[in-house]
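One protein chain is absent from this view; the other protein chains keep their places.
For reference, chains read A, B and C in written order, and residue numbers begin at 1 within each chain.
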Amino acid sequence: MTQATVVAAIQAVGEAIIAQKQFLTDLDAAIGDADHGINMARGFEQVIAKLSAATNEIGATLKLVGMTLISTVGGASGPLYGTAFLRAAAASQGKTNLDRHTAQAMFAAAVNGIKERGKATSGDKTMLDALEPALAAFADAIAAGKSLPACLDAACTAAYGGVEYTKTIPAAKGRASYLGERSIGHQDPGATSSYLMLKALADFCRQTKLDWE
Amino acid sequence: MTQATVVAAIQAVGEAIIAQKQFLTDLDAAIGDADHGINMARGFEQVIAKLSAATNEIGATLKLVGMTLISTVGGASGPLYGTAFLRAAAASQGKTNLDRHTAQAMFAAAVNGIKERGKATSGDKTMLDALEPALAAFADAIAAGKSLPACLDAACTAAYGGVEYTKTIPAAKGRASYLGERSIGHQDPGATSSYLMLKALADFCRQTKLDWE
Amino acid sequence: MKKIINSPDQVVDEMLQGMVCAHPQYVRRLPGLSVLVRANAPQPKVALVSGGGSGHEPSHGGYVGRGMLDAAVAGAVFTSPTPDQVYEAIKAVNGGKGVLLVIKNYTGDLLNFEMAAEMAAADGIEVEKVIVNDDVAVENSTWTTGRRGIAGTVFVHKIAGAKAESGAQLAEVKQIAEKVIANARSMGIALSPCTVPAAGKPSFTLAENEMEIGMGIHGEPGTHRAPIEPADKIVEHLLDKVLADLNPASGDEVAVMVNGLGGTPLMELYIVSRKVFNVLQAHGLNIVKTYVGNYMTSLEMAGFSVTLLKLDGELKTLLLAPADTPALVQF
Partner (left out) sequence: MKKIINSPDQVVDEMLQGMVCAHPQYVRRLPGLSVLVRANAPQPKVALVSGGGSGHEPSHGGYVGRGMLDAAVAGAVFTSPTPDQVYEAIKAVNGGKGVLLVIKNYTGDLLNFEMAAEMAAADGIEVEKVIVNDDVAVENSTWTTGRRGIAGTVFVHKIAGAKAESGAQLAEVKQIAEKVIANARSMGIALSPCTVPAAGKPSFTLAENEMEIGMGIHGEPGTHRAPIEPADKIVEHLLDKVLADLNPASGDEVAVMVNGLGGTPLMELYIVSRKVFNVLQAHGLNIVKTYVGNYMTSLEMAGFSVTLLKLDGELKTLLLAPADTPALVQF
């Protein structure tokens, strides 16, 4: 993946989130404060507007995305997703083309950043319930020598499973935790946006016929 | 009409107003502030509660009614109806039995009191549009030598006509006047309560087979 | 009807109890009456008595205290208090220098306060009255009852209250109150109705896209209905009417009140304030002070009114004078 591809991929991810603004907001209305889609869409609108200013270094581009999300999304998701992109940026420092090992390191750094900042773990009914299984599946697929689209598909399937899993548990972190047992039966908005972002990335790679080089 | 009859008549009038609380309030909702029935019912509940304490002088009883309405109804209708009863009381001063001339003088004094206090005239879309024609019809019927129920029926018919007339004109006095032309098409709540009081009095006289003595 | 009450019959009594419980340093209640007086009334000064139907809170009990009212008489919801209550209020706060009644221009208020004034005058108490009629939605006319009194009343309380507090005589306090009335104009709109507790249902209905223009503060209908417009457009419309009637000159000093009707978020009132400021500035007016909040409400009605008060040196000094009451404190 080159810099130009990264920019296009982020644009695709952003558009997917903006398209699901209402859906994500409705999910948040059920167990939170009805703003997750609004927050994320506001952030990615700014990201897309700023992408043209991106330099030709992948790390700098991802840092721009992280900083923009941090300064425009607000709420819990802003610092968390923002931190994720900043960490991914750091893990890709100096790269102009992404190989499978860098990609895995970036994904791992991103998930780790979210864990450090938010102090949540799997089973707390957060975005981590989508991201951690997705990361594991992604790593497994890479280890199994799969293609990029196949690796991302594996990540998506795992993330989707994580979203489904969030329906079955009470929230222990974030605003939904105030609901206690009443949050059971609802899927987590942040887990859902994580899944949607991975899904958009996978779709983008398939459509543009990208693969590991 | 003796003191006991007057007490019973006022009770009947009060019960009729209380029974129409919602109707009068709804009329006021359309062109006023949705309280005429509530105000009048509150007043007559107190009147009925105090009637047992009435002395055996008709004037004193009517004064008690007037004072009670003034101190419990509030709004525009309280001072107006209260003044009406006070003036009727004055006009019946010292009487223990009401003849047709006293009755006519009382009715005239009551209507005059409302005119003096409220500075309205016929055609302003107020209770006067029911009461002034009712008073004229009552006087005509007396002059024609009619029975008490017949005199009151004549008053009621005229008052009803007055209520219907209020539907056709804009209000120039009271809260409904703020509506200007928009008040046309609605009957005046105060005119309606005046008609209902006369109607209750007529029904009472007919049921108890009262007539001039 | 969704209300946090115990019983529709008890709302006024329990509210008055609550006000005394919450603000004993400011107000006490005349036993057995719906009257709040200054905790240490009577004062050796001209006394101000105001009041009206309940449902306009913090009007009027919220303005009882130093630099504003000496007594507030509370009627049933949206119903003028009765003369006997007003009469007791007058007697309780008369400190020997006379009493000024501040009456909003509604037939019921006028009739009841006037009867009370007659009763007090018969006792030898000097009583004067002023009639507030700031609502330009309702045209003045010789054959109707004239304009209604709405939020501009708060400016009358503030300024006449400061004058009375300064030791002025009854005639002077009355005169300044009349000057406020002559220079205050208001107009409002509503987005939703309110429900009188005893009635149990809204006094009118508005469609999802409708607003009522020139709304009164008693749930009585306004002058007309129109589709909801952006805040800026609504403000322009209201200020057109207010400015046309008040006709201030460029360079004039004014005070502003952006008043919520009870159910409007403060966020929206500030959005309104922004446009009010811009329009007045474009007219060359000099805004000395702006009040934003719920000052004269209609239960839970959503909507607002804008009041403009043209100031001169004297009005400005008295407006800016200190006040210490439950609902309006200023240094």
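The rule is simple: a contact is a pair of C-beta atoms (placed from the backbone, for glycine too) under 8 Å apart; a residue touches a chain by one contact, two chains touch by 3 or more.
This is a predicted model, so every value here is computed, not measured.
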{"item": "Missing chain: touched chains present in the view", "value": "A, C"}
{"item": "Hidden partner chain, touching residue among A:80, A:128, A:141 or A:205", "value": "A:80"}
{"item": "Full-complex contact with the absent chain, from C:80, C:192, C:223 or C:307", "value": "C:192"}
{"item": "Chain A, residues in touch with the chain not shown (by the definition above)", "value": "25, 29, 31-35, 38-39, 42, 70-80, 117-118, 171-175, 177-180, 182"}
{"item": "Positions on chain C where the hidden chain makes contact", "value": "2-7, 11, 14-19, 21-23, 54-55, 57-58, 62, 191-192, 194, 208, 211, 228, 230-232, 234, 256, 258, 262-274, 276-278, 290, 292-294, 297, 299-300, 302-304, 322, 324, 326-327, 329-331"}
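Note that in this section only the chains that are shown with their structure count from here on.
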{"item": "Whole-Å gap separating chain B and chain C, where each centre is the average of the chain's CA atoms", "value": "33"}
